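Left out: one protein chain. Kept in place: all the others.
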Amino acid sequence: MKKTPIPFLLLAALALAALFLKGSSAAPEANGEVNAGDTAWMLTASALVLLMTPGLSFFYGGMVRYKNVVSTMLQSVIALGIISLLWVVVGFSLAFGDSIGGIIGNPLTFFMFQNVGDATAKLGSTGGLALSVPLLVFAMFQLKFAIITPALITGSFAERVRFSAYLLFMCLFSLVIYCPLAHMTWHPDGLFFQWGVKDFAGGTVVHMSAGLAALAGAIVLGQRTSHRKQEAHPPANIPYVLLGTGMLWFGWFGFNAGSAVAASGLAASAFATTNTASAAAMLGWIFFDWMRGVKPSALGACIGAVVGLVAITPAAGFVTVPHSIFIGLVAGVISNLAVQLRTKSKLDDTLDVFPCHGVGGMVGMIMTGIFAVEGTNADGTPKGDAGLFYGQFAQFIGQCKALVIVAVFSFVASLILYKLVDLIIPLRVTEEEEELGLDLTQHGEKAVSLGSLLANGNGHAHGNGQAAASAAEQPVPVSH
Amino acid sequence: MKKTPIPFLLLAALALAALFLKGSSAAPEANGEVNAGDTAWMLTASALVLLMTPGLSFFYGGMVRYKNVVSTMLQSVIALGIISLLWVVVGFSLAFGDSIGGIIGNPLTFFMFQNVGDATAKLGSTGGLALSVPLLVFAMFQLKFAIITPALITGSFAERVRFSAYLLFMCLFSLVIYCPLAHMTWHPDGLFFQWGVKDFAGGTVVHMSAGLAALAGAIVLGQRTSHRKQEAHPPANIPYVLLGTGMLWFGWFGFNAGSAVAASGLAASAFATTNTASAAAMLGWIFFDWMRGVKPSALGACIGAVVGLVAITPAAGFVTVPHSIFIGLVAGVISNLAVQLRTKSKLDDTLDVFPCHGVGGMVGMIMTGIFAVEGTNADGTPKGDAGLFYGQFAQFIGQCKALVIVAVFSFVASLILYKLVDLIIPLRVTEEEEELGLDLTQHGEKAVSLGSLLANGNGHAHGNGQAAASAAEQPVPVSH
Amino acid sequence: MKKTPIPFLLLAALALAALFLKGSSAAPEANGEVNAGDTAWMLTASALVLLMTPGLSFFYGGMVRYKNVVSTMLQSVIALGIISLLWVVVGFSLAFGDSIGGIIGNPLTFFMFQNVGDATAKLGSTGGLALSVPLLVFAMFQLKFAIITPALITGSFAERVRFSAYLLFMCLFSLVIYCPLAHMTWHPDGLFFQWGVKDFAGGTVVHMSAGLAALAGAIVLGQRTSHRKQEAHPPANIPYVLLGTGMLWFGWFGFNAGSAVAASGLAASAFATTNTASAAAMLGWIFFDWMRGVKPSALGACIGAVVGLVAITPAAGFVTVPHSIFIGLVAGVISNLAVQLRTKSKLDDTLDVFPCHGVGGMVGMIMTGIFAVEGTNADGTPKGDAGLFYGQFAQFIGQCKALVIVAVFSFVASLILYKLVDLIIPLRVTEEEEELGLDLTQHGEKAVSLGSLLANGNGHAHGNGQAAASAAEQPVPVSH
Amino acid sequence: MKLILAVIQPTKLEAVKNALAEVEVYRLTAIDVQGFGRQKGYSEVYRGQEFSVNLLRKIELQIAVNEDFVEPTVNAIIAAARTGPEGQIGDGKIFILPLEDCIRIRTGERGPEAI
Amino acid sequence: MKLILAVIQPTKLEAVKNALAEVEVYRLTAIDVQGFGRQKGYSEVYRGQEFSVNLLRKIELQIAVNEDFVEPTVNAIIAAARTGPEGQIGDGKIFILPLEDCIRIRTGERGPEAI
Partner (left out) sequence: MKLILAVIQPTKLEAVKNALAEVEVYRLTAIDVQGFGRQKGYSEVYRGQEFSVNLLRKIELQIAVNEDFVEPTVNAIIAAARTGPEGQIGDGKIFILPLEDCIRIRTGERGPEAI
């Protein structure tokens, strides 16, 4: 195949540049405010959130057809590589550096993780975010969120995206869409933060941004040939989906309870609402199926559980446990309906990223606006930020505003990025490669070899790409 | 298939009811006694125990035949949904609410998790259980135990149980058997607790209750057709069993070391005995096989390791590390023999839940009575609760008493519950569905699709259920 | 098959011996210095490192051919059993007992874990290693390292080693090679520790020792028949490799950040460098492949990531985050080249343990000597232990010295041990067993049964071992 | 010589093998196949949609026999492969093909000897 | 009677089945096979080395038919299994074998009746 040196050369240049930066000291001395218990929990939470990405690779990889399992999984896992480096270089700065107009962080604040080790554990001009853990832990915790977000998108254009084009898109998405959203939402000087928008662990930043980018992706890339022909798409491996769901649920405790950034009662509360909403959505999904005469399926239970996790994400630390039952159930049913609608439409969002993450994230944001309990200021006075359910309107309206802005921004910006990428590297593989499967054509691999002829040879090359008239004896031309 | 609206309607009713309960505040303020280090560990431990349920689904799912993999896995995973909600509604109250006669908790104490966030971190009329973590964390930690217990049972009636009947049984088992046992054993005012029965992390509550319910289940449901015909039952996927074992072992540190409810020396000790007993039982199982001329197998190593984990569960914090070697080995050999006996009998406990969890739990309880080291009272005087090995009798006799009561109660009560359920929904699928496999007939799914004809179509419908004489061209009738 | 009673009898003898040792008290009272936060993290880290062994079993098991999957996995998992017990008996003492000449620990110091619970949390004659966690936690944490090391080796002689011979080798390796190396490197009175050699989490002790033992193993056992015939060796299951990589990466946070033995800034730093190096090596590997015209593969990404984790292991707490990019990239490229060289040679290191762990460990040790930042003494004066990059030479030279000693020692000692074992039990299975696969011949198992004839019967017995002339109708003779 | 192809229910493999052994037919080759016949399929669920599958797993046996073994072989298969006394749709078919030659690879023997 | 073996592209299975149903051929047996023919394979990567694979997955249909169904069956297969109007290398082959007898296991019927 073609030799493709650019990625390596870029990486090598980065490593050399990094070499000559006097980094911050290796082991940042914990200043007085660092709490070992909170740090223990946040180290754990960071590791847990890391595990979500392999978990996602199994959740997605088990749902595609056998010939795209490896490529689908790798699309998630590769984000561990790409985003980890991007984050060190400028990502963390763009998200949590000194605010530039409340929109984005200064790329130099923590350029190459300079100053991260030395920084006091405070962020924001007025020290709005005071941490009891080393800033480095916070930076790693936040990194894991940045990793999983583009990985989530891949479900929508699975089975037809070109690997190299996806890599480019992922970089751009992270810098242009993810980092600004994270900044606006979670940096104390960020726009949404200032407005008081509540997004506990990433309903907008992670799930809506991914869900809308997924929608745009499915539109730009278009239907799979097999989808157009209305062929069956049997999932390659349902146990993988169950495993992925287990890993996601497990990791999500890090995601949500970790977003308390302390081993506190708030973490406990987020833990409990997360578990409860997921349970309610899991049952909601399959019981709803059952009611309409469809068998309760393992795939349904898994998708439902993940939708519940998505929907509770923005709300986790703000709502009560009983309310999380309601939130989970509503999210499960709405996404179930959304998937049904999508199935009847021509939209080929392969793994329903938009109906699950996009819609789930929106439901979560709105529910937060409805069920958030009132916070208190330092002086004990109520903050007036309770939800609709408690008779207050402001928070609800704020949530909706943020929701609309994030949705529009994510959708439009990704649309532009896809078009841009497509100019540089075609986003979609050829029809022939699609037929052969991405595993073989993008990575030269097969998921499984059982030692029999059959399981060995996959990819029933039907040779559409061959010169039809001439009886050419060339190998099937497979582009890189 | 038939439309089955009842489950959804019940769920919806629950969500609506929950809506109008003013829950406790979302983020319970940690009172002065909360220790961040202990909380960090308990959050982690709760997450670890959650992972045991997917782990179990792989442990079990890999051992059944290829056509029942998904259903077996889902039977475990669905407990995450069902029990999580039950627990919030009344389960936690029944187990840890104010004691009613030492037998069961008051369902209203923490109804819908009311008061959980606000409660002081003390349980029991005399404050017998003082926690250094938010009560909410404790409630979530205990939930994970309640989840895995019914999941354990499913191994005994795998490959023939009807999904809907199982769901009903699980609910009843949890409320009628699990919660009272948990209350009696772990609530400071509980009967067994008052007697001084030692069950560190659930030898009776979890493993014996599941093991005996499994025995009853295997008896009530009867042999699989294939078991009666003495067909081979090749395990679908041994790597799944290895993965499940790894996840269980990993999670069990949360289970046992988490039962110290603090990041303390006691937790360390439970961690060490857990690991050691599991290692000894793993080797004990396969070396014993080897001695009798059977090859040391991966399945044997996995089952052995789990038996070791089961047996050390009641003892984990009470015995020394060297003694845990002995406990593990003895448990491994006894369960190995019990499995051999079962194999020769007509009892069709598909995955040997009784010989492993039931027997393993009993061995553990007795071993605790033998090897428990003496505790000390607050004033430094010895408690007189050491085991037989140290020349004291009382503890040993107490353990045996509890063992007998739990065994009889679990067995008889489950027997009644099975019969009750069977009146409402037949517990067992039809012979034809059994032949086709539960994956297809209960959930409309196949575990694996390799893209070949063979791996695609499983379920060799032999059509026993078809009208024999008429050449009816109907599809195989598959009940819900 | 032959009855093999020795392993069981040895185990039983051990259990009985353990019985009559008055162990230390079950729950060591935490003395004043124990910090709950640090303990929480170290309990978690110990559990995380445990998970690496099942992780490794999937990483390796997915790469071998379908007929050796179970045996390869079990070779890792069985280490959980064997080493856990050895460690309790004498392993921990040999590694961390009172130093005998800086070379090895006194086997009686913590014989049978006596004194572990009671010991003050200090190690070394001058109390060089003062812990803020119970010594028992430290002992369990260190155990997990001892477990994974021999498991790493198995990749080199996979698909042809006899199970019983491997068990014997593993025991000897652990006692004769691993424990002394751990003592010399990490015990405050150990030789290398005294020299000031820096090995944060086991570049020499774990990875180089395993890598060199792997090299020796591949040489002693010789090429697989299929390798000699230059047959293709399609990996059985690439998703398993991805899962294993995810579990390893996740667990490695325990490995490296846990090596700070506290929930501190140092742990945070090790966490960050670990993640970054792994990302850089993952990308380095596949981008390098791409540059030379080989498709970027999932297997490449996984192997690359693990090489990055290996290389950062000795350096994790000593270098800055930007430098870890460089370290990861260099390690990835060097190991990639080493694998290419190996592929062209006749060396049959089945899963490239030497090029990945051996070479990766060496690169890491050297990089530590180059990029280590300077430490400070208690009085604030610099220690003069910075790396070459900072213009100091001593540390670099020290690292190289240790590297050479460890390499030579590990290689030569394992060579002797292999030869020794081979005298007692032949290391290699017969050619016929190799052909049939180790799963069937060593363990009587098949990884997967899909219910079809094909997937059921694996092992295409070609009967080389049968008496060629006579038409003997005996079963294929399969030795134990 | 004839080549007999028998498509049977997978569950009947064991019984058929035993029945064949009784008529002294020990050698055969078995293949996993999928049959489309009068027997109908079942339905599956994916992402909430049901779809139907009409391939059913069968096993095809290929048995090369000498002339005088044809009838015993056929009868043995019929007796063992039938579901219940009356048989069921889906029980299968037997096809008999002329076989011109047969060679044992090990020895190079040909013809009826080599069967 | 004839036994028709047709090796086709896996993607054409559905179309061929439908075409056969139109000529009233409902019963057949399908097998996963690997073909070596003029169509060439593809390459795979393992541990950084590329190696080529020249087996291609096909499906073989076995269809027993009575004489007068032979031509319709063959024509239906050709029409449905061809890729594009001109066909492609790898589209497959049809083989026609003489079939001496056919037995329905369920009823024991023999000959053309039992097809």
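We just call them A, B, C, D and E in the order they show up, numbering each chain from 1.
Definition applied: contacts are C-beta pairs under 8 Å (C-beta built on N, C-alpha and C of every residue); 3 or more make two chains touch, one makes a residue touch a chain.
What you see is a predicted model; the values in this text were computed from it and never measured.
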Contact with the hidden chain (one of B:N106, B:Q194, B:T225 or B:Q340): B:Q340
Touching residue (missing chain; options C:R65, C:R224 or C:H443): C:H443
For chain E, residues in touch with the removed chain: 2, 5-8, 31-38, 55, 58, 60, 74, 77-78, 81-82, 86-89, 91-98
Residues in chain D touching the chain absent from view: 3, 17, 26-32, 62, 64, 97-108, 114
Residues from chain B at the interface with the omitted partner, ascending: 232-235, 289, 294-295, 297, 299-300, 303, 336, 339-340, 343, 352
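Following the convention adopted for this analysis, only the chains that are shown with their structure count from here on.
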Of A-E and C-E, pair with higher C-beta contact tally: A-E
Same-residue or different-residue interface between chain A and chain B, half as cut-off: different
For chain B, residues contacting two or more additional chains: 35-38, 40-41, 44, 237, 243, 247, 263, 443-446, 448, 450-456, 458
Overlap residues in chain E, where contacts from two or more other chains coincide: 30-32, 44-46, 50, 57
